[in-house]
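Notes to accompany the following structure.
A single protein chain has been removed from this complex, and every other one stays in its place.
What follows is chain A.
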Amino acid sequence: MATLLQQLINGLVLGGLIALIALGYTMVYGIIQLINFAHGEVFMVGGFASLATYSYFIPESWRSDWWVALPLMALGGALVAVILAVIMERFAYRPLRNAPRLAPLITALGVSVVLKEAVRLFYPGATAPVPFPRVFVDEQYTFEIFDGTITIGSTAILMIAVSVIGAVVLQTYITKSRMGRAMRATAQDPDTARLMGVNPNRTIVLTFVIGAALAGIAGVLYGIQITNVDTEVGFLYGIFAFTAAVLGGVGSIKGAVIGGFAIGLIKSLAGQYFPGGTQYDLVWIFVLLIVVLVFRPQGLFGEPERVRA
């Protein structure tokens, strides 16, 4: 029982991280039907950027106070991720907006490789995993229950909290605010939205910016939770998040969050209870994906694709 509960907690923590990244995939897809494969690398860059903020910009006397250091790191990580996303959108995706859909998709893959290799080559020591400081309350809470103990760390609580709050704020922003309405309008029909006075370029850039900021914050949270960053994680978590977005229905905020938590939970439960253990946990994630796509090709909360006139 304790083991099951502990695995559920592990799954929620991982799921929170995946959900934060998946939000970026789903928003960008929702508005321009682009699977931005470079989004995982934006997350990775966010992690490295926040580490750089810590190592090179935050004075040593500030580092011990996490309420000073952590927001600054999150800001640094998110800022670099946002700048990167804006550049990416302007130079890699905007020129291809009217090209066949395959072209931006391949470009996204290319951007992903470029980003990963650039960090690997130019960040000092990034050819191997780089240690990341735990700039937060380094506390583990242990509870006695039934037949054992469960332990949850403060960074794990932070991870779940940030992802849920992030998703709620985002959902509210998109449904309630003026810019949110512009986003939904552009997603539904870019041409009509433009006729109604919506600036599509600005709206699309904003979508990239929000997604990247969330990925940047996810990068910091990953760092303090796992205590190292590696150039490889962008690809790995990018695939998780992409799968989460597809599972939940690309374009749906709620779907991305639930998809993220679903994948986190399946990964940890499969690692414990399914044959093959953690070496085969990815298999079960993709089995679930296939099953869902067979019965609901639009994903759990997605809308069936409309044919545009």
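One rule holds in what follows: a residue touches a chain if its C-beta (ideal position, glycine included) is under 8 Å from a C-beta of that chain, and two chains touch if they have at least 3 such contacts; residues count from 1.
Note that in this section contacts and distances are computed from a predicted model.
Asks: Can you tell which of "Branched-chain amino acid ABC transporter substrate-binding protein", "BNR/Asp-box repeat protein", "Putative transcriptional regulator, ArsR family protein" or "SUMF1/EgtB/PvdO family nonheme iron enzyme" UniProt lists for the chain that's not drawn?
Replies: Checked against "Branched-chain amino acid ABC transporter substrate-binding protein", "BNR/Asp-box repeat protein", "Putative transcriptional regulator, ArsR family protein" or "SUMF1/EgtB/PvdO family nonheme iron enzyme": the hidden chain maps to "Branched-chain amino acid ABC transporter substrate-binding protein".
Asks: Which one touches the absent chain: A:G153, A:G166, A:G219 or A:G302?
Replies: A:G153
Asks: Sort through A:A128, A:L195 or A:V294 and give me the one touching the missing partner chain.
Replies: A:A128
Asks: Can you say which of A:Q33, A:Q171, A:N201 or A:N228 touches the chain missing from this structure?
Replies: A:N228
Asks: Considering the whole complex, not just the chains shown, which residues of chain A touch the missing one?
Replies: 2-3, 6-7, 10, 13-14, 91-92, 95-96, 99, 103, 107, 110-111, 113-114, 117-118, 120-121, 127-129, 131, 140, 142, 148-149, 151, 153, 225-228, 230, 232-233, 236, 267-268, 271-272, 277-279, 281-282
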